[in-house]
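A protein chain is absent from this complex, but the other protein chains hold their places.
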Amino acid sequence: MKKYLNSKNILFVLIIAGMAVAPFITDAYQLRVLISCELNMIFAMSLNLLMGIGGTVSFGHVAFYEIGAYTTASLWYHFGWDYSTNFIFVILITGLAGLLLALPMSRITGRYVTIITLSFAEIVSLIIKNWDPVTLGQMGIVGIPSITLFGMRFKNKIQFFYFALIFVIVTYILMYWLVNSKLGRNLQAMRDDSIAAEAMGIKLFPNKVIVFTISAIFAGIAGSLYAHLMTYVEPATFNANLSFNCISIVVVGGLGNFTGTLIGALFLTILPEYLRKFEFLFKYRMIAYGMVLVIVMWLNHSIPGLKLKQSITGFFRKLLHKETAVEEV
Amino acid sequence: MSLLEVKDLTIRFGGLVAVDDLSFTMEEGQVTSLIGPNGAGKTTVINLLTGFYTPNEGKVILDGEDITGNSTDSVVEKGLSRTFQNIRLFSNMTVEENILIGMQHRINYGAFLSMFPNPKKNSEERRALEETTKILERVDLSEYRYDRSTSLPYGKQRKLEIGRALVAKPKILLLDEPAAGMNPVEKKELSIFIKSLLNDVRGILLIEHDMKLVMDISDKIVVLNHGAKICEGKPEEVQRNPEVIEAYLGRKGVHQNVEG
Partner (left out) sequence: MLLQILVNGISLGSIYALTAIGYSLIYSILQLINMSNAAVFLTSAVIFYALYTSLTGSSVLLTFILTLMAAGAIGYVIEVIAIRPIREKGDSNTYALISSIGVKTILEQICQGTFGSEIKQFPTLLDGKYIDLFGARTSAIQIIIICTTLLILFFMNWFTQKNRVGRGLRALSQNLKACHLMGMPVNTLIGVSFAVGSMLAAVSGVAYCMYLKSISISVGSAIGNKAFAATVLGGIGELKGAVVGGYILAIAENLVSGYWSMSASNFISFGILILVLIIKPTGIFGKKEQKKV
């Protein structure tokens, strides 16, 4: 039990506890924002696994989110299946998509990963836009019901909220186990120095495939929840900005830091909504995302190399406990 | 039978013959050194042995088993472990994690079992941590166990790299310029340490520029120039060889040596 007791996990428990009581003090609108937070948390944690642990920046992560959303939406539309069945297909199909994206990784390194991931998202969005019989093309699928589990339908957003919260908790715990295992260590070694990792006998390609697949599955799950939350899906929603926002959340929270990702998601989901109050600011709310990206990159730059466990959470921790800053140097 | 046998090894990069028809053997319980001027192809030999490059011709036989052209991961399993000329530690990981990576191929559970706690994972992890403790004691880094690897002083980083290679339980340890950037005192310590490593592994292949260190600890020296072997033998034999002197000092050096 002792090994689970560290500052990040304690912070995680506090965040979850805070979230768990939130429905008692929020109105319907605020609750909806919090549910968006939860989806962003799952989505961003999946990206953090790929970026922070796997060392591969995916600039097209929205593709998996979109596939997840469309899988559950199409299955409902064509077969009328409920979420408990669709969920299995979401995992299978997004996992397969992740596997597919990982395949070219055996031939390419570094810079081309950016190009491949960007192109992958474009291709997925084109296919969904034009595959009318399955996805209904540009029109999108509307009227998706709220989540139904084994015939039991979620009556209100509070149930939805707790359902998504369970996913957040499960995702976090699975990520924690994974990172602190042989697989997680091997991935981190590849991230830090792929040549040295190879020399230690790590097979790079299978590990890449595994991390892409797992990451895709969690992004897909977040997407599938999104479809049921919004009750409609259309291609225009899933644009590149969603990928970039997700990257923002991850870098704000700190690469490889999953508790940080939760905080980043809360911060960057609630802030734009808060700006709604000010019409002028709301019009330019996306600038906040842009500025956050540039500024966090500035904050990170002070020590050369890929900086992990830094940025906002690390930054605040340094402010609070000067002595813990030593380990970062 | 020799511990390692390299037969007619050749690799070409375009028109350049980086290693040219190289043959040598390593014997059980010995330190064999590979020396030569800059660009002689020493590191290329290590890259060939460890599977980073595939030779155009020739054979590598480790302990009676042909490992020519094997992939890097199977070479590690067969028993060759290396360090790097420019230290390559996993910079964002702790000392302990670096050691754990070194023994990853001996931790027997796969990707699926990684994702949740289970008896297999728990027992393997416990065993791995125990071995890590031992190896950290061996390389004298126990007190740094939870520190970031790159926060260690330079000499300790070298030792960590050697520890990371040792924990793979190799038959042969390949050390690529371990003394680079060290002062005379550190070099002295290092030479004693390398000699002591023969208790842990069956043979050491050393690449080094520091002649004093090489002459002190080698049982056998192979001299390379322009990718080809020009001489092989005991330290004192190599020291006297005119071709070696020429390769290092140029023609004039030979005359001076002969006259003086």
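Letters A and B mark the chains in the order given here, with residues in each chain numbered from 1 onward.
The rule is short, and it goes like this: a residue touches a chain if its C-beta (ideal position, glycine included) is under 8 Å from a C-beta of that chain, and two chains touch if they have at least 3 such contacts.
Quick caveat: nothing in here was measured; it's all calculated off a predicted structure.
In the complete complex, the residue from A:Val13, A:Leu92 or A:Leu126 that touches the missing chain is A:Leu126.
When the full complex is taken into account, the listed residue touching the unshown chain is A:Ile116, out of A:Ile116, A:Ala189 or A:Ile202. Listed here are the chain A residues that touch the chain not shown: 57, 59, 104, 107-112, 114-116, 118-119, 122-123, 126, 130, 195, 240-241, 244, 247-248, 251, 283-284, 286-287, 289-294, 297-298, 300-307.
The definition used in the following text is that only the chains that are shown with their structure count from here on.
With centres defined as mean CA coordinates, chain B is found 42 Å away from chain A.
Listing the residues of chain A that touch chain B in their complex gives 174, 177-178, 181-186, 188-189, 191-193, 195-203, 206-207, 210, 214, 256, 305-306, 308-309, 327, 329.
Considering their complex, residues 50, 52, 71-77, 82, 84, 88-93, 97, 100-102, 104-105, 107, 109, 111, 114-117, 121, 124-125, 147-148, 151, 164, 168 of chain B touch chain A.
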